[in-house]
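Just passing along the structure, written as structure tokens.
With one protein chain removed, the remaining protein chains of the complex are shown where they sit.
After this line comes chain A, so read on.
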Amino acid sequence: MKVDSIVNGIVLDHITAGKVMEVYDALKLDKLDCSVAILKNVSSNKMGKKDILKIDNDFDIDLDVLGYIDHNITVSYIKDGKTAEKKHLALPERIINVEKCKNPRCITSVERGLDQEFYLANREKQIYRCIYCDTKVTK
């Protein structure tokens, strides 16, 4: 299968196979009117299978959100058909308004206008907890 290279835009490579639509939704790519290529189950020497997203537009990506969903992703910024910058993601220390605290006793369940904020509690096990009640995020 062949997908044309993009001239100016962003390529998200090494997405864990099966996670591409989660990335698509999290970045709200449905709101963009540019071309977006979604490649699923692409052969990869390193990963066996992987997903790829190509976005034919340059825009601000929330790398923290991306790192939280899948920190294996590499982000390449393409300018004039060439890779201008490549970023490897890490698990972010904080994530805001990506998940919702499921603890019914948490203040976020009643207080108006409060961000849903979580901190990285255990990097090795990739555990995030609510900054208010310390409840673990369960996906």
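As a working rule, contacts are C-beta pairs under 8 Å (C-beta built on N, C-alpha and C of every residue); 3 or more make two chains touch, one makes a residue touch a chain; residues count from 1.
One rule holds for everything that comes next: contacts and distances are computed from a predicted model.
Chemist: Between "Aspartate carbamoyltransferase", "NADH-quinone oxidoreductase subunit L", "Phosphoribosylformylglycinamidine synthase subunit PurS" or "ABC transporter substrate-binding protein", which matches the UniProt record of the unshown chain?
Modeler: Listed in its UniProt record, the absent chain's protein name reads "Aspartate carbamoyltransferase".
Chemist: With the missing chain put back, one of A:31, A:46, A:125 or A:139 would touch it. Which one?
Modeler: A:125
Chemist: In the whole complex, what residues of chain A lie against the chain that is missing from view?
Modeler: 103, 105-114, 121-122, 125, 127, 130-136
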